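Here is chain A:
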Amino acid sequence: METGFLQEQKVLEGDLNSENSHQNSVDFLMNWFRKQSIFVLAYGTGCGAIEMPPTFTSRYDAERLGIRGAATPRQADVIIVSGYCSYKTLRRIIRTYEQMSNPKYLLALGSCTVNGGMYWDSYNTIKKLEDYLPVDMYVNGCMPRPESILEGFIALQKEIGEGKASSWQKYEENYEFYRKNQEAVLGKKVEPSYEADWYLYEGGL
Partner candidate 1 sequence: MILFDLLFMLLVAYITGFLYYGLYRNITARFQRRLGPPVWQSFLDSIKFFSKEESISHGWMFYLGPVIMMSGAIMTLFFIPLFHTGESFKGLSSYGNLFLVLYLLVLGALGNALAVGASGNPFGVMGVTRGLSRLFALELPFYISVIALISVSGSADIVCIAASQTEWNAFAYPLLFIAALFSFVGMMGQAPFDVVGAPVEVYSGPASEFSGKFLALLMSQSAIFTFAKLVLMVHLFLGGASGFVELLAKSFGLFLFVIAFGAMYGRFKTPQSIDFLLKVPTSIAIVGLILATWS
Partner candidate 2 sequence: MFEFLNQPEVIKTIVTLGAMSLFFVGLFGLLTRKHIVKVFISIAIMESAIFLLFIGLSFNREKVAPIIDATQTQVATMNDPIPQAMILTAIVIGMAVLALGVSFAIEYYKLTGKTEIDTMNEMRF
Partner candidate 3 sequence: MSSTLFIALPLLFGFATPLLSRLGKNALAYTSVLMQLSLLGLALSLLLAHSSTTVELISIAAPLGISFVLSTASLLMVLLFTLLMTLFSLYYLFQRRANAYANESKFFTLLNMLLAASIGLVLSSDIFNIYVFFEIAGISAYILSAYSKTALALESGLKYLLTGAVASIFLLFAIVLIYLHVGSLNLAVIAEQFQLLPYNVKLLISLLLLIGFGFKVEVFPLNFWVTDVYQGSTSLVNALFSGIVVKAYLFVFFHILYLFLPQGEFTLFLLYLGGVSMLVAEVAGLRQTNLKRLFAYSSLGQVALIFVAFAMQNIQAVQAAFFIVIAHSLAKFMLFLALASLEKTEQNMHIDRLKQIDSPFLMVMMFLAMLSLLGIPLFVGFVGKFLLLKSLAVEGMLTLLVMVVVASFIEAIYYFKLMGYMLHKGTRSEKVEVSLGEKMIFVSLGLSLLLLGVFPMSIAGFLQNAAEVLLDQTAYITLLVGG
C-alpha cells in the first residue's frame, strides 16, 4: 500500500483513464497522446501565478501527470489566465493565445475570470474572460491552491481525452464575436495589428 503522494498519483491516474466515446480510432489515439502530454505556457498573467511554481515543482510535481512548462507560445498547449486580467494584460494574452498552435486550451483561475471578482468595478480590468477568449476550464478559489489547479488540469485532460475540449474551434467559428468584444475594450486599433492568420488562411508551405 503506497502512501503519501504515491497514493495520490494512483488516484489521479485512475481518474484519467476513464473511457470515452464518439471518436474514431485515430482521433482517440491523438487525443490520448494530447491528454498525456500537456505543455503549459509559463506566463503569469495575474496574482494567481504565485500558485503555479509550487504546482510544477517538487511539492506537487505536475510533471508526473505529463504536465510541464513551456517557454514560448509556439510550444504550449495550455495557457493559464491566472486571476484578474487588466486590459494591458489582455492584449498580451490575446496575442499569445493566437500564437499558440492548434489544438490549444485555456485554463482560467479564480473568480475574477468569471465575473471580475473583487475587481468587479475596476476601470481597467475585464470582467468576464469568456467574452474575449474561449475558456476550457475554470478553477475556482481565490486563489486556487495547487491541489485545485491539478484538479483542474486533470479535468481538462479528461475532456481532451474525450475530445470535448474544443474551445480553439469555438474561437475560430465565432471570431467576429470575440474580435468585437476585444476591440470594444482595447480600442479600434487593437493590437495585435496582424490579423489572425487562420482567419485569412492562405495555405502553408
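A quick word on the picks: all candidates are chains of the complex that A comes from, given by their letters.
By definition in this document, a contact is a pair of C-beta atoms (placed from the backbone, for glycine too) under 8 Å apart; a residue touches a chain by one contact, two chains touch by 3 or more; residues count from 1.
Keep in mind that what you see is a predicted model, and the values were worked out from it rather than measured.
> Looking at chain A, find the partner in this complex that touches it; the options are 1, 2 or 3.
1
> Using the touch definition from the top, list the residues of chain A that touch candidate 1 in their complex.
5-6, 9, 30, 33-34, 36-37, 39, 42, 57-58, 61, 63-66, 68-72, 74-75, 77, 99, 101-103, 198, 204-205
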